[in-house]
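Structure incoming, see below.
Removed: one protein chain of the complex. Kept in place: all other protein chains.
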Amino acid sequence: MTTENARHRLALDLPDRPGLLAEVAAWIRDHGGDIASAQHHVEGGRLYLRFCFASATPRERLRAELATLAGGLRAQVRLNDPDAPARVVALVSKEGHCLYDLLARQADGDFPFVIPCVISNHETHRRVVEAHGIPFHHVPVTADTKPAAMARIRALFAEARGDVMVLARYMQVLDAATCEALAGRILNIHHAFLPSFPGAKPYHQAHAKGVKLVGATCHFVTAELDAGPIVEQDVIRVDHADGPEAMARRGRDIEVTVLARGLRSLVEDRVFLAGQRTVVFR
Amino acid sequence: MTTENARHRLALDLPDRPGLLAEVAAWIRDHGGDIASAQHHVEGGRLYLRFCFASATPRERLRAELATLAGGLRAQVRLNDPDAPARVVALVSKEGHCLYDLLARQADGDFPFVIPCVISNHETHRRVVEAHGIPFHHVPVTADTKPAAMARIRALFAEARGDVMVLARYMQVLDAATCEALAGRILNIHHAFLPSFPGAKPYHQAHAKGVKLVGATCHFVTAELDAGPIVEQDVIRVDHADGPEAMARRGRDIEVTVLARGLRSLVEDRVFLAGQRTVVFR
Amino acid sequence: MTTENARHRLALDLPDRPGLLAEVAAWIRDHGGDIASAQHHVEGGRLYLRFCFASATPRERLRAELATLAGGLRAQVRLNDPDAPARVVALVSKEGHCLYDLLARQADGDFPFVIPCVISNHETHRRVVEAHGIPFHHVPVTADTKPAAMARIRALFAEARGDVMVLARYMQVLDAATCEALAGRILNIHHAFLPSFPGAKPYHQAHAKGVKLVGATCHFVTAELDAGPIVEQDVIRVDHADGPEAMARRGRDIEVTVLARGLRSLVEDRVFLAGQRTVVFR
Partner (left out) sequence: MTTENARHRLALDLPDRPGLLAEVAAWIRDHGGDIASAQHHVEGGRLYLRFCFASATPRERLRAELATLAGGLRAQVRLNDPDAPARVVALVSKEGHCLYDLLARQADGDFPFVIPCVISNHETHRRVVEAHGIPFHHVPVTADTKPAAMARIRALFAEARGDVMVLARYMQVLDAATCEALAGRILNIHHAFLPSFPGAKPYHQAHAKGVKLVGATCHFVTAELDAGPIVEQDVIRVDHADGPEAMARRGRDIEVTVLARGLRSLVEDRVFLAGQRTVVFR
């Protein structure tokens, strides 16, 4: 990989048949591409591919020619600059740990993303968000104002040219219109190892059941609460001495990392929807 | 701790009130006891205590005097020799990994237990079990013979003077009579992170749901399938490339360790039932 | 535990002999104490005890009478209010992830501590620190100014009435004077699983060696670099595809949690020094 060549990230999702890997790899070679990484998965009759490669061919020309290839293969394709930051709009309520972690990751340049704005139904975190130089929008939600609030959130997302919406412990259920408008682009962090303990107060449910580990799940948001395809999960050990509050305290550490890992996978084009399941390349 | 003193393990479960720890610790001191470890938990108005101590007082005299103390405190007490092996009757079907692990632990002296006999509805593992010098009983189970088979299992357990029964991947549901007769003494290993995926084919359920970790749960057996109090759990990471068979293969490693840890906790008097939950001292 | 009773946390470190638990538990009972948790460890001829209890006896009177008890037992004792926040002075350089995590935990009330000030050899994090309402002190360090800078840090710590100093990825080695003055009160986070890979560039060392997990270690700071007693550790899986930068990115998540857990244990009086080892009650 010579330094003057730009880096490209290519993701494809297409109907499987013999010879496809050769065909796509040849296309990359024929466009001057030098492959740094290649990932491959076959499931349910579909082939999922992800490549990082360097090439002197301009990205726009690659995109144009890729459209032709994709048409022939009936493939869904994404070609992106691996250094271009995704625009991640964060929604939060009062608990700040997931939001603060995302702010720290943006500040540290942990992976390529920016937070163009933060939206909250509370004023709690305005000061810190603004200290990061990020606009903060207070959008209160009540039973009466919910449709208007949701429309406002969609508008703010559009104004911010958001790529992804992250519910970083946002304690309101999004309405169906928002779920549909941004299908495949909204991630939630749920503080349980789904499918166990969906809905409210999962740590209380976990304590009553007496589980020995508590979990966190990053999943796509769909109209059905806490039931969208799972992107990332993790657990942490608890014991009998941990009441629901102690479980919540221990669990926050994995909520933070599970959300961040799921988000990173999504913005780095590692995630593919495969029915109710996801393919997530490491 | 002088070497001539015997070691004792004391477990108590009693209604909590101020001053109990002082009272029990004083009782140990007044019987010449030197405490090596003490564990303490309060939950739901009850106090759970576990002590290991050395004392020159004969165990039988300690037991007699402890009965008096326990009566006054309305306590359930156990006083055991930490070096005396528990008698663990293992039930198994065709999959041998949990059984073979228990055989290896007995051979290695991993923790104080012996397997006085193995019971199976298949002949698969007779040869290896007998090579360990352990009697093997083949008790076939069909819909018609189930009550008789269950009675036979209870009789074998009694003949073997079993303390604990372990279902080491035993693919038959025990009947209510057995569950009741041995309540609090039967452990099962379920190949899922309960309460997710109880019942049949949990790895297939886990694959369909697309979870990113699969689990194993060691729990007490009760009349309700896979719903008894949980003693130990663990999980292992899987990814989209793992079909149900690969999940099963990865999961077997944690089935083995979760069952062994749960069993060790039980036979070392570390486990207390607290309603639907368990207290498990480390 | 009645609600009008104050909560107290008692930690003792004393020469072991039979009967001590009874004696200390009786002392708590005789001062109206109702024990919520008790922890006990014997090692190297010493007994380590930690109690949380509720009592109507004023804390100052408990402290005075405890001094008498401690004298008789030759015990080191600490009696604290479990709700009183420890004052944790944070030192940081350019990488902000550990600092931001501590700021988030203080904001969320994760465990009882406050950050009275942040000290850094760079200006990088001033704005966010001040947005949290916390004073930020820029203390540059060069080879020439090091003694003066260290003295300034000790002075700032004293002015802030610090209980604990945390090196939250602070890239300067503290001088011997500071290590001695604050012995047992300074925690560092090292980005490796000590004793592997002390010193500079541990992720590069780890990559060259080809380890399959990278670690983080929270330890007491002593005059010998990265060799103080270990308080907490954790690891995360990496693979051949992770270069040193990817290892660093994965490792940051455990640096954050390991430091936070170590700090929480210390400020909650869960940590005891036992020679080169530590006792850390859960």
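For reference, chains read A, B and C in written order, and residue numbers begin at 1 within each chain.
Here is the rule we use: a contact is a pair of C-beta atoms (placed from the backbone, for glycine too) under 8 Å apart; a residue touches a chain by one contact, two chains touch by 3 or more.
Computed from a predicted model, the values in this text were never measured in an experiment.
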- In the intact complex, which of the depicted chains does the undisplayed chain touch? A, B, C
- Identify the residue among A:Arg7, A:His40, A:Arg59 or A:Arg126 that touches the chain left out of the display. A:His40
- Message: Using the touch definition from the top, which of B:Asp108, B:Asp144 or B:Glu224 touches the missing chain?
- Response: B:Asp108
- For chain B, residues in touch with the removed chain: 37, 95-97, 100-101, 103-105, 107-108, 110-111, 127-128, 130-132, 239, 241, 249, 252-253, 256-257, 260, 282
- Touching the missing chain, which residues of chain A? 18-19, 21-22, 25-26, 28-29, 32-42, 237, 282
- Note on the structure: chain C residues touching the chain left out here are 41, 43, 193-197, 207-213, 215, 229-235, 239-241, 274, 276-280, 282
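What we mean here is this: only the chains that are shown with their structure count from here on.
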- Query: Since chain A and chain C are copies that touch, is their contact same (over half of the numbers shared) or different (under half)?
  - Reply: same
- Item | Whole-Å gap between the CA centroids of chain A and chain B | 41
- Message: Suppose each chain is reduced to the average of its Cα coordinates; what separation in Å results between chain A and chain C?
- Response: 34
- Item | Junction residues of chain A - those touching two or more other chains | 239, 241, 282
